[in-house]
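Every protein chain except one is present and positioned as in the full complex.
Order as written gives the chain letters A, B and C; numbering starts at 1 within each chain.
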Amino acid sequence: MDFNDSPEEAEFRRQVRAWLAENTSEFSAYDYDTMSDEEEVALCRRWVARKAEAGYAAMRLPRAFGGMDATPMQCVIYAQEEARYKLPFNYFGITLGMAVPTLLTFASEEYKAALLPRVLSGEHIWCQLFSEPSAGSDLANLRTRAEKEGEEWVINGQKVWTTGAHLADYGILVARSNPELPKHKGLTYFFLDMKSPGVEVRPITQIDGGAEFNEVYFSDVRIPDSQRLGEVCEGWKVAMTTLMFERQAAGEQSLGLIDFEDLFRTVLGIDLTDGPAIEDSQVREKLVDWYLIQEGLKYFGYRQLTALSAGRPPGPEASLGKLLEARGAQAAAGFATDLMGYEGIIKDPALAPCGGAHQSAVLQAPGIRIAGGTDEILRNTLAEKVLGLPPEARNDKALPFNQIM
Amino acid sequence: MDFNDSPEEAEFRRQVRAWLAENTSEFSAYDYDTMSDEEEVALCRRWVARKAEAGYAAMRLPRAFGGMDATPMQCVIYAQEEARYKLPFNYFGITLGMAVPTLLTFASEEYKAALLPRVLSGEHIWCQLFSEPSAGSDLANLRTRAEKEGEEWVINGQKVWTTGAHLADYGILVARSNPELPKHKGLTYFFLDMKSPGVEVRPITQIDGGAEFNEVYFSDVRIPDSQRLGEVCEGWKVAMTTLMFERQAAGEQSLGLIDFEDLFRTVLGIDLTDGPAIEDSQVREKLVDWYLIQEGLKYFGYRQLTALSAGRPPGPEASLGKLLEARGAQAAAGFATDLMGYEGIIKDPALAPCGGAHQSAVLQAPGIRIAGGTDEILRNTLAEKVLGLPPEARNDKALPFNQIM
Amino acid sequence: MNFEFSQEQILLQEEIRRQISGACPLERVMKVMDGDTTERLKIWREFAELGYQATAMPEDLGGYGLGYLELCLLAQELGRHVVPIPMISSIYLASEALLLHGSEAQKEKYLPLIVSGERVASLAWSEPGRRVANGNIATRFADGMLSGEKLPVADADIADLFVVLAQSEGQSRFCLVDGSDSTLATEHLAVIDEAWPHARLQMSGTPAELLPVNEVDVDEVFYRAAVLVAFEQIGGAQACLRSAIDYAQERVVFGRSIASFQAIKHKLADVYAATELALSHAYYASWALQQNDKSLRRAAAGARIAATRAYELASAELIQVHGGMGYTWESHCHLFYKRSRMLALALDSEPTWQRRLVEQLCMQKEEAA
Partner (left out) sequence: MNFEFSQEQILLQEEIRRQISGACPLERVMKVMDGDTTERLKIWREFAELGYQATAMPEDLGGYGLGYLELCLLAQELGRHVVPIPMISSIYLASEALLLHGSEAQKEKYLPLIVSGERVASLAWSEPGRRVANGNIATRFADGMLSGEKLPVADADIADLFVVLAQSEGQSRFCLVDGSDSTLATEHLAVIDEAWPHARLQMSGTPAELLPVNEVDVDEVFYRAAVLVAFEQIGGAQACLRSAIDYAQERVVFGRSIASFQAIKHKLADVYAATELALSHAYYASWALQQNDKSLRRAAAGARIAATRAYELASAELIQVHGGMGYTWESHCHLFYKRSRMLALALDSEPTWQRRLVEQLCMQKEEAA
């Protein structure tokens, strides 16, 4: 056991630090709390372009495409170092983490040459068009139709929970090309220009008032067959590859849903009837609960990084992180507001402790328990993929999709 | 809302009190903690006989069979009043609560006349031979065989978790008479003399060292066809009737698994680092948890009694009582021993607070979470029978029993 | 033994349920949540015509003189429909404070107007930094005037009468303040539930009248309100359970209704168990409130905590069962989830009620000894 960098890692970290020290000042000088989304997106485009010049924007890509053939450990080191600065929120997460590696694997050389540079210049943002109203946990249940007409595909249907669709220039899309095949077998994968006629994007307001997600409607949208990724009816396989890229990207950073420091600071600032909250054993118990999750997942992450740096791919056991954090975050937010008494209802950042972070957490926690895999799906994953328990009884896998109830 | 007895109830309560005042003194004078099981059983036999003289032993039975045609509310009132005395532990629970009403419903007049008086005289104890190693939660999965030979049935197989089989004179038994029918359809119900050749009773030691249960082995045990209860292959229906009687009997008394008073007394006797345990907020939280369960189930019981006394039968919603109490009891026992620090390991009644009740609870709680329906089965019951959610996917109901894996 | 509401009471409750479903469906609550500032007062006045505010008020003060049992059942229905009117502020708290502590003249002057829906009252008790919970009240009454800051104060946007908890000559006292007084400054606060506005209330030399000293302490009103709020919470929890069941039956994943998965079934069984446990406590507390039984404070604290826990669980799992759809603004799920957290905090939070409950248990034990 050794927490230090290897000599190579230390050298790489030194390079990253030097580069960041020279290149971040103009980006971290802004007040992001008061900036409009448009301003932040614009800044983010410039920041991606700057990173791309040095190969940091899409580090794992080959050098030919603007990356640096980085190892997973190098990605982690860069992420750790970048996290020391306050920088524009990453509007390119899906673009760089999911769309780009998928294109790189499945798109033609022409498209790669035409499209990847415009991502790395900060010009193009991509979105991922997977989820549908009837296809969340059960993604393969999607109903958006893709029908072949000559050398084009005609798309009709609806996607939902599409992060950043309102900003996106392009999207990756899975649709059902053959409803007579079983549900996982009749899907085909495409990419499309989001400005194509027939694409309509409507924002979804969340219960906390935020609107990061969208519904996307397709009415006779036409996609050339050349924009198909993978073979016809092999879309499920391609989609699984994309999700694997997502998991890799996620493995390199912690979720950070519970901020133990926020909780600790809040507790230290509160006096209860019997004295300071920190001397209250019930408060101590809850603090311990959250410390164990946050600190434990940090160490769990170190174990996964060690595996990653030894060349082992990130496995399904990482599901436990979100499971524990999401449940913990909801309990933590509830208790933190409880500690404030009636004032706990106030979410005004100027009045509430830690700028209303705990009230925001109350409102965001339910979404976190759902997005990216519900508690229930995560437990299924752990039980089936890690512990080897048998899958759910189901009768929809072999049936033709159009014969499922 | 009214917590007082109706005039009829008050009058009945007065009679019960008077009778108990006159008849309990010779039974409650003993020191049950030091008495041997044999002595207690003997005393219990005498107490049942005494109660039977006044109609209290099997109150719901018709007067002709030594009961008093009592209403459910009268049974409750008797139970409440009897609970004020320390009396011999009820070794006749299964006999009177399950076997007798089943016999009354299904046995021939000759058998009723011959057997019921010997129960009410305290002479006969009965046991219930239902569970098997492969038939617990899934009772219909039982494998003990009943084969017809002339006017007799030949029984082979094994039962388990048979309370009091080592004391029992008679037993009620469900066995598989036709393995070619689906699992619920091939069962037949009998009663038998436990002294029949081929019956072997072996005690089961529990993890707490107690041995209230037994395994019972049958090797070519012969039962006359006249001791069949219900039709051939209708044993499941008869068994469900027996379990309904059990639920009725249970509905009249609380489980009493968590003794809030014990916990409260224990807490009041402990000093923690910072002062008396009762002033510790973590301790208060746990006390509140247990108070809410115990006191809430008391009120829940009142609601059920009100329904019972209005003539509505006890429903499946009562499952929530054991679910909450059993889980609560395990948590309570853990925390109560935690409060004692290292000394919490000591179960010697002379040294441990409340005579080691919390250490016993640690060891008994896992059994309580299983016996009479596991947590999981109780949740299924609530979900399916109360909330109307669909049953589990299963494929064993329609298949012939001998073709199930 | 009859631990059940009477047939008349149950029929009344069913009638109320039908009325509210018609008069204030969830779509109307959504309008309030979307920022319609006039809707709440409209519903308040419509409900006054239905007589809801009059339920437990004595007849000589303009009420129907029904009991607290009936008020509890009304509260359950209001909770079931997350009705966004100042019932807690005006009826369970301010009116109760007046009934408990007010002079005859004060009661006669104000209560009939609250009952008729003409006035909206609110109890202003909380102060910044948990001061009140810590036993000291900074707001002071002297020489007929109040000075201090109250935060948060419910429904201050529509209230025109405030019952203010203050300190006067070292004693905790309630004072009456007219909402239109020019020395009163109210500032809207952003809170968790957009359908239940709260404000900061600042008083400087604000004219006020004291309520007379009374044999019960000022806490009494919180215990009494806790019983009524518990019924609102349980009504909310029951609505969540019903909605979750309906949605689960309908929603299909992996070729099966999600209601057939144990993960969902067992979750809902737990919600059911928590709700029934809370309801059992609340039944007892409603009886103790109606009877003014000496166990009222213990019963109220038990019902308060059990109901808070049930609603928190039920509303969180309501969203969880609905999945992504349940996390959208258009879904009704957040009405319940936000209201649940607000109600959990509005009479002060669970740790305070745990302390209160254990105090009551200790007192009961001492009395028994």
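What we mean here is this: contacts are C-beta pairs under 8 Å (C-beta built on N, C-alpha and C of every residue); 3 or more make two chains touch, one makes a residue touch a chain.
Bear in mind the structure is a predicted one, so any value in this text is a computation, not a measurement.
> From the touch rule at the top of the page, work out which displayed chains the omitted chain touches.
Counting the whole assembly, the omitted chain is in touch with A, B, C.
> Of the residues listed, A:Asp2, A:Asp31 or A:Glu151, which one is in contact with the missing chain?
Final answer for the missing-chain contact: A:Asp2.
> From the listed residues A:Glu26, A:Glu39, A:Glu180 or A:Glu295, report the one that touches the chain absent from this view.
Only one listed residue reaches the unshown chain, and that is A:Glu295.
> Which parts of chain C are in contact with the chain that was left out?
For chain C, the residues touching the absent chain are 261-263, 266.
> Which chain A residues touch the hidden chain?
The list for chain A reads 1-6, 9, 73, 264, 268, 278, 281, 284-285, 287-288, 291-293, 295-297, 299-300, 302-303, 305-307, 309, 317, 320, 323-324, 376, 378-380, 382-384, 386-393.
> Over the whole complex, note the residues of chain B touching the chain we left out.
131, 133-134, 136-138, 141, 160-161, 204-207, 209, 270-273, 282, 330, 334, 337-348, 351, 359, 362-363, 366-367, 369-371, 374-376, 379-380, 392, 394-397, 399, 404-405
The criterion applied here is as follows: only the chains that are shown with their structure count from here on.
> Where centres are the averaged C-alpha coordinates, which chain has the largest centre distance to chain B?
Relative to chain B, the chain with the farthest C-alpha centre is A.
> Would you mind pulling out the distance in Å between where the CA atoms of chain A average out and where those of chain C do?
39
> Quick one: report the Å distance separating chain B from chain C, using the average Cα coordinate of each chain.
Once rounded, the distance between the two centres reads 42 Å.
> By the touch rule stated above, which residues of chain A touch at least two different other chains?
282
> In chain C, which residues are in touch with two or more of the other chains?
256, 264, 351, 355
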